[in-house]
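Just passing along the structure, written as structure tokens.
Only a single protein chain was left out; the remaining protein chains are all shown in position.
Every chain is named by a letter (A and B) in the order it is written, and numbering of its residues begins at 1.
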Amino acid sequence: MNKNLLLSLFLTVIVSIVIVLGCRKATDDSQIVVVYTSEDQVFSEPVLRDFEKETGIKVKAVFDTEEAKSTGVMNRLIAEKDNPQADVFWANEPVRAEVLKQKGIAAVYRSPSGRGIPDVHKDPEGYWTGFSARARVFVVNKKVENKPASILAYTDPHWNGKGVIANPLFGTTTVEMAALFTLWGDDKAKAFMEDMKKNNVGISTSNGESTDFVASGQYEFSLVDSDDAVSRIRQGKSIEMVYPDQGEDGVGCLIVPNATVLIKGAKHPDNAKRLIDYLLSKATERKLAFADCAQIPLHQGVETPAEVKPIEEIKVMKVNYSEVAKKMQEIQPYLKQWVGF
Amino acid sequence: MAKKPVLISIVVVLAVIGLLPLLVMFLRSVTVEGHFSFAAYEGLLASKNKWILLKHSLTLSFLTTLFCAIIGVPLGILLAKTDMPFRGIFVVIFTIPLLIAPYIMAVSWFNLLGREGLLARFWGERTAAVTSEFLFGLPGCVLVLFSTYMPVVMLLTITFLKTINPRLEEAGKIVSGWPGVLKGITIPLIMPGILLSCLLVFLLTLGEFGVPMFLRYNVFPVETFTQFSAFYDFGAATAGAIPLALITALAILFERIFLRKKTYQVKLASEGNRTIVICLGRFRKWFAISVGILCFFMVILPLLLLVLQSMSFNAYARGVDLAGDSLIRSLSYAAIGASMLIAIGFFCGYLIHNRSLFLWRSMDSLTVFLFALPGTLIGIGLVLLWNRPATNFVYATPIIIIFGYIAQYTALTSRVTVSMLTQIPASMEEAAQIVGAGWLRRIGSIVCPLAKRGLVAGWLIAYIFCLRDMGISMLVYPPGHDTLPVRTFTLMANGPADLIAALCVIMVLATLLPLGILTVVFRSRGLTE
Partner (left out) sequence: MKSIVFKSISKLYAGKPAVLEFSLEIPRGQRLVILGPSGCGKTTVLRLLAGFITPDKGSIEIGGQVVVKDGKNLKEPEERQLGMVFQDLALWPHLTAKGNLEFGLKAQGVPASKRKQEIADVLRLMHIEKYANAKPSQLSGGQQQRVALARALILKPKALLMDEPLSSLDLELSLKLRKEILRLQKEIGFTLLYVTHNREEAFEIGSRVVVMSHGKIERIGPVDHIRQYFKQPPQF
């Protein structure tokens, strides 16, 4: 009987190995590109599939989770630095792209597709190029009558305990905080953060979670990314989207573009460049505008749906992403202490 | 003789796959720009805040383990040793939360108890405000992790109850009723199994951060996670895991001291497969109702929303379309992983049980440390060690995922083996030895058949853990070769709720169906009951 058991286990192993190997279709290595992306899979995967169809180049992707659920592609890219497996990094915000530049993981590539994109959304040295941006917006529960108009609502006693923000150690919230620090200076920014705490701001694990909390009524408003807001609105959740600080005195709304990075030492550099060209094209920006992520094209003259405000109509927070990236790394110990870790 | 070479090779395999990545990470933690430095460790516990986080972790782990033991052991006894109806169904249902990522369980509980959760619709906002208040904090964390990990205690209790020598219980029954026998004889006899399950639950909870973060209860593993995800500082992340490693060492020491002076009777050859069943008589129905109520509130209700959310053909169709290939990969990797784990874990357990090599204690400690460490730490260690052109045949293939499983989960199969071997008299192997059987023949023809129930249980437990793994898989899967849990989490970011719910249900079914088939096959061969 023990022989049969061993045989059964052995056969299971063999069959499994066969299945696993069988799942790996033989692909010509020259027709592959490996992309790591922190853009949500539901939005990025259709674009990558389209690239596959149009070019015949097989895309092997590593997707990311929401920031605070697990460590993901950034750590992988850093750990793989000496023998990179990725060819392209599609970042969902430029600050992480800057981090890769600083760590010597990025290579210079100025894509012809990026020519129409304003310089403010590109690395001046050519290590990354921005495209398809999100705006940092408020989501507000529909039951709330007087909607918050400024980021200062977080410190307004009227909104005591009613606001929630994603953990500022991770994701685009870090970028937002770092941007405020560059804009206001350290003292004012820290005061703002301490006042937020005194005003009993809730801390969620991600922008998506914040949006869900607001939709469920757990909180009344939150500062999130526009794609989180639009996707929930399209799902019929009970929220509205508000662009903060659009008034004369307002600091403006932070715009967070996606960014493409060519990985230094990429094994398929030609295919990588083709993918970057594709991502930075007007056609891709149009797709991402019409998708549930409703991202704002940075090229002029790209068709957008009604609910996506063209970037010219938004008062944008004036920041330099390179400075924001540097500031982000400076303030992280403070943010860590602020969160309570 | 084959014994020493085989056991030494197991030590080497575990050292290469498990220990080396750790050493790589440890080296990172004590070097800064090529120079030796303890900077990563300075201030690790200097701030009052860190001590508070550590206290939170210990409190959460202790309470979760306590409740899991208080409920899981009696439940295991009811389901394994009585004639209560629907036992098989209850075992399956109670096991379901173990198959789902704890974070998803937390979201399910939120959908039930949150301010606008299911309960709010029936009991109003005021009650929901109270339940929401309860959920966000320590009590909520304990509730969620209890519902997730209680099956570990239940399953191991059931496994170990099958190994008891019925004569010992009969001897007790002559002079006492069943409550006295259970308290004085049965439970003490299965104490190694209970302690093992409690140790596992304690360590799993200690390393958990996703649920506490969601429910806003700050715990110590966040330190490691934050160093990885916010600072990208591998050295500091490793340093952050050291306190957890020390606590693990203390837990192992405590377990060893507690078990040191215990001896355990064995089921003799004359007993065959006999297990005494407790007849509940007129209480049969009431026990079934009570367990049913517990099952309903603990498992069915929180998961009801998940199932209801997924109830659309489109969601399942899309789920299969988006995740069908990752599902097949998950099942395959889990089967291969479980098979490798039972092979390696068996010999590791044998080595520990028989103290066959001088470093048996170190092997036990190493496997348990690896189990307790955050998967991310092991994952990054594997990347740093194996991501080289010369070892691409490992790193760029699913083999690296299997390595991750072996590194993280060997303690499960090893400890189950040790506990099973404790139940087998040494004379069984000695009798084979004296008639001339070499070591491999003794292992294959005598020890393994006698331990087969434990091996099957170990395989099934390893399969579950490999299937639900995310921490390591997330970091090492070759591009385009993600597993279902990873795929579910990556799609969760702005993915439609019904799709995510459908993927969770697919995940549960994908685990239960093969498990069910295997259980039927093994049962037909008398390997399980």
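Going forward, a residue touches a chain if its C-beta (ideal position, glycine included) is under 8 Å from a C-beta of that chain, and two chains touch if they have at least 3 such contacts.
It should be emphasised that the depicted structure is a prediction, and the values quoted were computed from it without experimental measurement.
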Chains in view touching the one left out: B
Touching the absent chain when the full complex is considered, from B:T31, B:S356 or B:S445: B:S445
Given B:G281, B:P389 or B:G436, the one touching the chain that is not displayed: B:G436
On subunit B, residues whose C-beta touches the chain left out of the figure: 1, 268-272, 274, 425, 427-428, 430-438, 441, 445-446, 449-450
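Keep in mind that, in the parts below, only the chains that are shown with their structure count from here on.
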Chain centre separation (subunit A, subunit B; CA means) in Å: 33
Subunit A residues touching subunit B - in the complex, by the definition given at the top: 1-2, 4-6, 8-9, 12-13, 16-17, 19-20, 23-24, 34-36, 40-43, 60-72, 74-76, 78-80, 82-83, 85-86, 99, 103, 167, 169-170, 174, 202-203, 205-206, 208-209, 216-218, 227-228, 231, 235, 292-293, 332, 335-337, 339-341
For the subunit B and subunit A complex, residues of the former touching the latter: 49, 53, 103, 114-117, 132, 210, 213-214, 216, 218, 222-223, 225-226, 228-232, 234, 325, 328-329, 331-333, 335-336, 339, 342, 376, 380, 383-384, 387-389, 395-396, 398, 444-445, 448-449, 452, 459, 470-471, 474-475, 477-482, 489-497, 521, 525-527
